[in-house]
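The other protein chains are all here in position, but one chain of the complex has been omitted.
Order as written gives the chain letters A and B; numbering starts at 1 within each chain.
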Amino acid sequence: MNNYLLIESRDPFESNDVGYYYDLSKGLVDDGNEVTVFLVQNGVLAARPSAHSAALTALCQSGVKVLADDFSLRERGISKLAEGVLAAPIDVIVDRLAAGHKTLWH
Amino acid sequence: MAKKSLNVVESAYRAVMEEQDDTILWLLAAMQGAGGAHTVVLRGNAVNYAIAGQGAPGLTIGEWKQTQAPRMDRDVADLIENRKIPVYVVEEDLAERGIASDELVSGVKLLSRRALPKLFAEYEIISHW
Partner (left out) sequence: MPKKTLTFALMDAPYESANLTTAFRILDAAAKRGHDINVFAYEGAAALAFTRQSPHPNPVHGKNLAEENHPTTKDQVAALLAEAAKNGGKVDWVNCGMCVDERGVNEFVPGTRRGSPADFQAFLDASDNTLVIPTK
């Protein structure tokens, strides 16, 4: 079992590649790993409740932890988050790196 | 001993004419020469790098002529044959782009998107480029 941190900087409104990353995170969980998706920059736009946030909620329900960078949220005036998504400080990235989580950026 | 490193390359044709190669494939070739243990997965638009026979002629701007235009297919073949860097290509991404496997340079290995998690488990470092 490995720990993964998948940092997502892209949003589903501008990029149709976000689905690949969400699917990858679910695939890693299904393979028995602990997975966190950390949304940063425009990636947090998907965390605002909308038709597109259902995918993130589904990820949470499948066992992926979904965090959204609090700075990016404030920058974009997002105060309400889709079900299952939690705001988190950037320090989480450093702490997970230090703890040896395999960390990728999309 | 070098750590096993998996490099998922998805950025394609971003600055290949300007740099006369793909800067990530170039970097990995250089790092392999410095003792690295790298593997490449081409996904997204980067699967197009594996198509044999591609390449535009060198640019000309006024009297300035480019004499070393890049050839991505040759660079992919070089990674496999000379640098001993295995190169996987995501087969669903090929299919989505209408690319048949017989169009590819020899030596690339086809990989399903669904197999990525198991492949990730084999590597200590995984990077997206």
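Keep in mind that, in the parts below, a contact is a pair of C-beta atoms (placed from the backbone, for glycine too) under 8 Å apart; a residue touches a chain by one contact, two chains touch by 3 or more.
Computed from a prediction, not measured in an experiment: that's the story for all the values here.
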Selected from B:Met31, B:Ala52, B:Ala69 or B:Leu110 as touching the chain missing from the view: B:Met31
Among A:Leu28, A:Ala46, A:Ala68 or A:Ile93, the residue in touch with the chain that has been omitted: A:Ile93
Positions on chain B where the hidden chain makes contact: 1-3, 5, 11, 14-15, 23-24, 27, 30-31, 34-36, 125, 127-129
Chain A residues touching the omitted chain (full complex): 7, 9, 40-42, 69, 71-72, 90-91, 93-95, 97-101, 103-105
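Keep in mind that, in the parts below, only the chains that are shown with their structure count from here on.
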Of chain A, residues touching chain B in the complex: 2, 4, 17, 20, 23-24, 27-28, 30-31, 33, 102, 104-106
Residue ranges of chain B touching chain A (in the complex, touch as defined): 8, 10, 43-44, 113-114, 116-118, 120-121, 124-128
